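Note that this complex is displayed minus one protein chain, with the remaining chains in position.
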Amino acid sequence: MKRFDLIVIGTGLAGLTAARTAIGMGAKVLIVGRGMGALTLFGNTVDLLGEIPPDTEMEEGISRWIASHPEHPYARTGWEGIESAIAAFQELFPPPYNFAAAGRGNSLLPTGAGTMRPTWLIPVTMAAGAAMTPAETLIVGFRGFKDFQGDTVSLHMKCRGVTLPLPRYGLEGLTAPALARLMDETSFRERLGEAIRQQMAGERFIGLPAVLGLRDPAAVLKTLETITGARVFEIPMLPPSIPGTRIFHRFREELIAKGATFRMGHPVSGAVVKDGRCEGIRIDNPPLVAEYRADRFILATGRFLGGGLWAEMERIIEPVFDIPVFQPGERGQWFGERFFEPEAHPIHRAGVVTDADLRPVDTLGRVVLANLRAAGSILAHHQAIEEKSREGIDIATGFLAAKKALAL
Amino acid sequence: MDLQTEVLIIGGGATGTGIARDLSLRGIPSLLVEKGDFTSGASGRNQGLLHSGGRYAVNDPDAARECIAENRILRRIAPHCIEPTDGLFVSLPEDGPEYRANFIRACGAAGIDTLPLSPREALAMEPRLSPRIIGAVQVPDGAIDPFTLVVENARDAESRGARILIHTEVTGLIRDGLRIAGVRVRDRITAEAFAIAATWVINATGAWANHILRMAGLQIGLALSKGSMLITNTRLSERVLNRCRPPASGDIIVPNDTVSILGTTSLRAEDPEHYEVTPAEVTFLVDELSRMIPDLKGERFTRAYAGVRPLLQSEGTNDDRTISRGFALIDHGSCSGPAGLVTITGGKLMTYRLMAEKTADFICERMGLHVPCSTHVQRLPGAGHGHTLKDRLLRLRRQTPAAKGEILCDCELVPREAVDAILREGKVRELQDILHRTRLAKGTCQGGFCVYRLLGLLNERSKADHRGGSNRILKGFLEERWKGIRPVLWGRSLKEEELIESIYKGLFNLTPAEPGGPGGGEA
Partner (left out) sequence: MTKEEKPVPLTKLPDVCVRCATCMAACPVSRVTPRFPGPKQAGPGAQRFRSAAEASVDDWIDLCTGCRLCDTVCPAGVPISEMNMMAKAKYLDERGRTFRDWLLVRSDLFGEMAARYSKIVNPLLKKKVVRWLLDALLRIDRRRALPAYEHPTFRRWFRTRQAPKGGGPEVAYFYGCFTNTNETDVGKAAVEILEAHGLKVVVPPQRCCGIPRLGVGDLRGAREMGRWNVDFLLRTVRGLDIVFSSTSCGLMLRHEYGPLLHLPGAEELARRLFDICEYLLGLHEEGKPAATFQPIPLKAAYFAPCHLRSLDIGLPALELLRRVPGLDVSLVEAECCGLGGLYGFKKEKFAIAEEIGKDLTEAIARMKPDIILTDCEGCRMQIRHLTGLKVLHPVQLLRDALERQGEEIHRVPVESFNYLG
C-alpha cells in the first residue's frame, strides 16, 4: 500500500495550492479529487476581498476585516499569510502570462453581463479591462457563440459593440474550449484580429470573450494587440472557464513535474481513522477500492457543488470524515425570501469550523482528528460570492494548511 | 383608444379563452382581456392531469360522468395538447381491497373503462411502484398541457374574429343605470388606460371572481384553496399514478414530458395573488407520495409551485343557474345585481369546455340566437402537430450551422428558432411570455444558462431601438425563479443553486444595487 507524507483531498484551487506548497517543502504528496472546483465557474482572477472599495489599500482593508470577522478564514491566515500565499501563486505564473494587481486596492473588471466586478490580481489577458473607459472601448462578440452575449455587455456598459462572424466556415455553435483552441492557432487569430481591426472606429480598447487561447494566451494577446493597435482584454463568460482551465493545467503540470501523484475522477469513499488520527483514505474505482496511507491530510473538497458538503433534507453533512458541520438553523432558514437579499443567504456561512491551525473542531471546540486540516470553500463563516473572496480564501488557506501540516 | 364589443370576457385562463372560442364558432365576436399572460391563474398552476374521472367515481358519480365525457372530447379536439399516458389507481395494503372493488364498480357505472391489474403486472408496467401494492386498476387518465390548450383556444378564437388583449387589467366596471356597460382597463406594460364598451361582460376570472365583483359592489361565496406541487428532474413513470382511496392530499403523480409533477395539497388561501409553497407542504408531499414510490426521498426536485382553486360555497351563492355541482354560471341581473354581467366560476380545467358551452348557450339565448355549440367536435388548430421527446432529441443532430439549429436551452433542447418564431408572431411583451411559450428554463438548471443567452438574443434585437439593457429583466427572472426553487433546496438542487449563484452573483456580479456602485447590476 502506498504511503505519503501528505494526502490532499480536492483538486480545486485550495487543494492544488496545498499540494504545491507541500511539494515545495519536500513532501511526498498524493492529491486526489474530481473536477476543477471553482476554477470552472468563476472569472478566475484572484479575488481577495472584493467588498473593499477600490480606494482602500488591500492590506489595510483586509486587516480591518479580520479584526471585525474573527471567525473568517482570513483570521486564521492573517494578512502575512495571505501575502505569502499570493506571492507563491504569482511565482507559478511568470511573465508573459502573469497575474498582477492593477492598483493598490481592488480594480473593477467588466463581466459578461456588462456589469463591473471588483477583483485584485488580474492575468495579463484581462489587465486592460481595468483601464478601459466605455467611450473608447469596442466589445466584440461572435455570431453563434452563445455563451458570450456581446450586445448585453455593450448595452449595459454603454460601449460600442459588434458581432462578427468567425473567420472560418462552419464554426457557429462552437463551444468555448473549441474557440480557445482555435485562438492558439496563429493564422486563425491573425484573421480574427484583422476582422476586428476593420470594425474599429478609433477605439483604444477591445473587449473579447475569455477564449484567448488555452496554451499560450500571452501570444494570442500579443497578436491581437499588434494587429488592432489597441489594448485587448478578455471578459469571463458562462462556464466552463477558460482562464480557470489554464490555472488548473499550470498547477497540474507543475505538480506532476515535481513528483506529486495525481488521482482524478474517483471519489474518496471513506477514511481509516484510529485513536483520533486519520491513517488513510479509500478511493473507489469500481470494482476496486484503493487505500492510501499518510501522516497528514488536508480536506479541500469544496462546498455543495464540489461535494465537500451535502445537504440532506434536514441536516448538512461532510461526507468523507463525517466532521461536524456548522449549519445556520433548519432548512426553512437556510435561504432568504428573495434571491437578491442585502445579506447573503445564511446557508453560505455553513461549513467546517476550525482552530487557528485549520484543524476542524466540533461544537465544543475540540479538534476532531489531530492530523486533519481543512482548506478552501469548505470552511465555515465566509461568504465568497458576496465578499468576493473565493480565490483568496482558497490560496491563503491551502497554503497555510500545508505549512501547518508539514511543520509537525 | 376606447374599444367596443358585444361580449367582453375578463380572464385568459381555460374558461375565458374557451368562451371566446365557443362564441367565435357561433359567429359571435368577443373581446377578451387578461391582466397577465394566458393561464395566469389556476389554469397555469395545476397538475396537468387529464382526469378519467376515476378520482370522483365513488364519491361524486355525476362529476365522474362529466369528467369522462370531457376526457373523450378533449382527446378528439386537442390531441396535440395531450399525452395519452393512461393512469393507474394503485392500492396499498392500508387502502384496502374493498375500496378497490367499489372503485371498479363505480367507474363502470360512470362509463369509465377500467382494467384490473395484479401487483406483478402493475410493477412490470411501472417498476418504481412500491412492492407493497396489493393491486392496481388502469384507467384512461392522461397528461395535458394547459398552456398550449389555452393558447390554441385563443388562437382559434382570434382566427374567427375574436380579439384578445393580454397584459390588460380591468380597473373598474362602467355602469349605465342598472346595467354594466363595459369596463375600464389599463395596459400593464404601457400604463395606457382606456375603456371598452360591451353589452355583456363575462367574469371568467376564477379565483379573482370577487375581485372583479367588488367593483360592482357584489360578492359571491367563494373559497380559495391552495394546492402545492413538486416537479422532479426526471420522469418517474410512464403513466399517471393515483392512490386508490377516498380523495386526499398527496395522491397523484402526473408525468409531463421530461419530468413528473407530484401533488397535491389543499389549504385555505386568502389571496389569489400571494401564496407560497411551505416547507411543511414539501415534506408532506415527499413523505406521502413515497408510499407509492418508495425511493422518492432520494429524488431530485427542480421546482415547487402552487395554484389557488376557486371553490364554490353552497350557501350564499344565490345562484339561479347552477348547471352542475362544481361550477356555477351566475347571471347577476337575475339576482338583484346589475344586468349585463355574468360570472362563471368554480369548475376545473377538465370541464372548461363544458363551462364555456353553458356560458355561450346563455349568451346566445339572451341575444335571441339559436346556434348550437360545436366546440366538442371542432378540432383545435394545431391538432395533428404533436411532438414527442424523441423529436426534441433530434435537435441535437441539427446543431450544425447549416441547419440553423443553435440550441439556447441545453437542458430542454430549445432551439433559437423556437424563440425567433415566437418573437416573429409579435404578441409577446415581456420575458415571461416567451418562457411560457417554450420549455426554456424548465429543465434541470431552471434557466441557469439559457436565460442569459435568451436575453442576449433580445438585446441584439433591441440594440436597434436604443432601449436600455436587460439586466433588470434578468434579475426579475431570477427573483421569479427563486419562488419555485427555494422550497426544494437540498441535496442536488442545492448544488445546482450554488452553480446559479456562482454565475449570476459571482461571475456576473448582479446585485439589487443601484447603478454606479461597484456592485454593478442595473438597467
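Think of it as A and B in the order they're written, each chain with its own count starting at 1.
The rule is short, and it goes like this: a residue touches a chain if its C-beta (ideal position, glycine included) is under 8 Å from a C-beta of that chain, and two chains touch if they have at least 3 such contacts.
This is a predicted model, so every value here is computed, not measured.
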Selected residue (touches chain absent from view) among B:38, B:305, B:449 or B:504: B:449
Hidden partner chain, touching residue among A:70, A:165, A:229 or A:265: A:265
Touching residues on subunit B - with respect to the absent chain: 233-235, 238, 258, 298-300, 388-390, 392-394, 396-397, 399-401, 410-411, 413, 443-445, 448-449, 491-492, 495-496, 499
Touching residues on subunit A - with respect to the absent chain: 2, 30, 34-37, 40-41, 170-178, 181, 215, 238-240, 242, 245, 249, 253, 256-257, 259, 261-269, 283-288, 302, 305-307, 310, 317, 319-320
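Going forward, only the chains that are shown with their structure count from here on.
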Residue ranges of subunit B touching subunit A (in the complex, touch as defined): 279, 283, 286, 297, 399-402, 405-408, 449, 452-453, 455-457, 459-460, 462-463, 468-471, 474-475, 478-479, 481-482, 486, 489-491, 494-495, 498-499, 501-512, 518, 520-523
In the complex with subunit B, residue positions of subunit A that touch it: 38, 41-43, 50, 53-54, 106, 108, 111-118, 144, 146-147, 149-152, 155-156, 161, 163, 170-173, 236, 238-239, 303-305, 307, 310-313, 331-332, 334-335, 337-340, 342, 347, 384-386, 388, 390
